[in-house]
Structure formats: C-alpha cells, structure tokens
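Apart from one protein chain that is not included, each protein chain of the complex appears where it belongs.
Order of writing sets the labels: A and B. Residues in every chain begin at 1.
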Amino acid sequence: MRRSMLFLPGNTPNIIVNGEILGADSVILDLEDAVAPAEKDSARILVRNALKYMGFGKCEVIVRINSIDTPEWKKDLDTIIPQKPGMIMPPKVSCADDVKQIDAYITELEEKLGLENNSVGLIPLIETALGIENAFQIASASKRVRAIFLGGEDLTADLRCKRTKEGNEIHYARCRMVCAARAANVDVYDTPFTDVNDDEGLYTDAQYAKSLGFTGKAAISPRHVKGINEVFSPTKQDIDYAYEVMETIRFAKEQGKGAVALRGKMIDAPIVMRAEQTIAMAEALGMGRSV
Amino acid sequence: MEKVIIHYATAGTLESSDAFVTVEPHDDNGLEIAIDSVVQNQFGEQIYKAVQEVLDEQGIVSARVSVVDRGALDCVIRARVETAVLRGKGDME
Partner (left out) sequence: MMGKKLVKSIREAIILSGLKDGMSVSFHHHLRNGDYTLNMVMDEIADMGIKNLTLNASSLFDTHASLEKHIRSGVIRKINTNYMSAGLGHRISEGLMEEPVDFRTHGGRPRDISLGITPIDVAFIAAPAADCAGNCSGKYGPSACGSLGYAFPDAMYAQKVIVITDCLMPYPLKGWSIPEIYVDYVVTVDAIGNPQGIVSGTTRITRDPVGLLMAETAVKVIQHSGLLKDGFSFQTGAGGASLAAARFLMDLMLKDNIKGSFASGGITGYLVDMLEKGCFESLMDVQCFDLKAVESIRKNPAHQEISAMQYASPAAKSAVVDQLDVVILGATEVDTEFNVNVHTDSNGRIMGGSGGHSDTAAGAKLSMIIAPLFRARLPIVTDRVSCISTPGRDIDVLVTQRGVAVNPKNEELILRLKDAGLPVMDIRELKQIAENITGIPNKHVHSGRPVANVIYRDGTQIDTIYSMI
C-alpha cells in the first residue's frame, strides 16, 4: 500500500536518518534535482550506504535516479542496484523506449549480481508533453513498471504555461495519466503540492486527485504527508460499506442467487472488486470495521 | 591494487549529522588519520575504525585524512570518506 511518497534530498544525512518516521508510506531518496551537479557522486554513495546500513522500518524506499539524457543514470544504478532497492524512479520518461533502455540495464545488473529477475520495480516520472501523450505505452513498456507518476512542475514548463494552485493547466495530463495507468493495470501518483505552508490547499488538491482516480500523491514536505494519507485512506463509511457488500454477496451465494441488491443498488462485479480493495487497504492500515 | 591519494579532495559538509572529510597526498608514504568529532568521547574509536576500514576497502596505502565530524552515523562517515578518496585517489607510481 502506497498512498504518500515523500521526497528526501539524497545528500542530506540528518533528513534521511529520520525519513522513516515522517508518516509516509514511501520515501523517495532523490539523486536528481535535490542534488547539486558537483555532488552527484557523494549523494549516490550516501544513499547506497543508507540502503545498506539503515533500516527504514515499514517505509518503502524508492530511489530517484538521474535522467537517461545525463551520464549519471548508469552510475546511479551501478551503485544502487546491489543494495536491492524495491523501486527505482527514473525522471523525464517520455516514451516506452526510455523505459526499455532502463529495464535492459537493470536486467543486466540483476544478472551480473545474481539477483532475482524483475525484483526491482520502476515508477517512471512523466513530466513532459511527449511523456503524457505516451503515458499508456510507458505504463505498459515493461513488467517492472508498477506505477506511473505525474510531475507537474516540469510539465508546465514544457507546456509553456504557468503552474497554478488550482491546477487547471494540468487537468488534461492528470486525466490522461489516470486513464493510461488503469488501462495498463498499474498505480498512478499525482504531482506534489508545492506550497509548504498551505495545509488547506494541499487537502483540496489531494481530494481532487483522488476524485480523478489517482492511487496517491507525492509530497516535497513532511507537513503534507498526513493530509495525503488521510485523503487516500478509506473512510469508516467506505470500510463498513465494503464489509456489507461482501456479506451480502456471501449470503446471496449461500442462497444460490446471482443478482443481489444492497440498499436498493445492484451489486455488480466492479462494486465487489472495489469492496475487496477497500478491505485489503483497511486491513493494511489496521482500520477495523465499526461495531 | 595499492592506491594513494594523489590530490587534495573533500567530501561532506559541516552540518549536524554530517562529516567533512579532507584527503591529501602524504609525503612520507603512509596513512595519517586525524579525527575531530563532537562525539569523540562516545564514539571516537568507532569512527576511527570506520575510516580505517573504508581506506582498506579502497586499497589506500598513503594519504593524510582529516575528518571533522558533526555527529554523523558510521554509514555517513563511511560514505564521506569513500567519496573523498574516490575524488582524490590514483594509482601508485
């Protein structure tokens, strides 16, 4: 379960050491934008050691590498892959070939290191106009792709428009991303909300992303983690309803009935599927059913 | 293969929980390690050991190494020493 992904600068030890306790389901140790060009080597080694020696508890660790148009990305993978990170986030992915190129290199490393094939997942960061138009191809380019992630800041620069709090300028991109991800059967993550001091704005933005179908949202500040988790967790009502659906289905099966209705609404396959997802998530969160 | 530090290099910062490492060529061929740590009394020996181990791993046989430690964890000190060494090392002549 991954609702929130929190970016942590890869060359800052005092932030990384407390990364796991900030409430995020995943932390993204960043080797790209948060690291000055002259410190790429330093950050890479620090992140490798963090993976090697620090436990991150229940928190998933994702490493954002440098983009494939730089000489850094292979060095990043050379250094990081031996530590068996769960997930690699390549930035500025614009087409399926980008993914395949990274996939091939990781496969090469996995074989060389004797690691299980496809054990390292990918979350391509899509942040160009071309990437958005190719979102489905990217999402289905490799078995490694577990999710796709929308980067609104670079995208708006590419679109030559201004990034606003309301986000009308990325509305199309958001919808396209969700549709592509769902079509490819992978998760989809929304761009971070960038005003660190606007808690209410974050909440509204996250609610909106959820309403469009996003799985979760990234954060650049620990302050946003709680709001994101709250928005992307099932509510008490969701959970209760999901249990009711499952019970009704069980009851119907016992009775040998095909079609059943709950509170006047037909229970069909999509409703059952959603109920199953809700219950799985509630269990993962330790949220019980109200008594 | 035995390596030496051939030019001055640094890594890390002086921020809390980090360490600032300097490596320089050693004129008399040998290892000289100086550690200045805010947790000298509590972790001095562990820090020395970590530095020594990284130098060994990198095959460094000659260098002056200075570590100014601001309470960095061992894995951070190791990373900073390794970075400084990679920036400053070369083959022995």
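Brief remarks follow.
Criterion: a residue touches a chain if its C-beta (ideal position, glycine included) is under 8 Å from a C-beta of that chain, and two chains touch if they have at least 3 such contacts.
For clarity, every value in this text was computed on a predicted model and none was experimentally measured.
Touching the missing chain, out of A:G10, A:P192 or A:P222, is residue A:P222. Interface note: of A:L22, A:I228 or A:I267, the residue touching the hidden chain in the full complex is A:L22. Counting over the whole complex, chain B has residues 16-17, 38-39, 41-46, 70-74 touching the chain that is not drawn.
Listed by residue number, the positions of chain A touching the unshown chain are 14, 17-18, 21-23, 54-55, 222-223.
Everything below uses one rule, namely that only the chains that are shown with their structure count from here on.
Taking the mean of the C-alpha atoms as each chain's centre, chain A and chain B sit 37 Å apart.
On the chain B side of its complex with chain A, the touching residues are 11-12, 15-18, 72-76, 78-80, 82-83, 86-87. Contacts from chain A toward chain B in the complex involve residues 12-14, 17, 41-42, 45-46, 48-50, 52-54.
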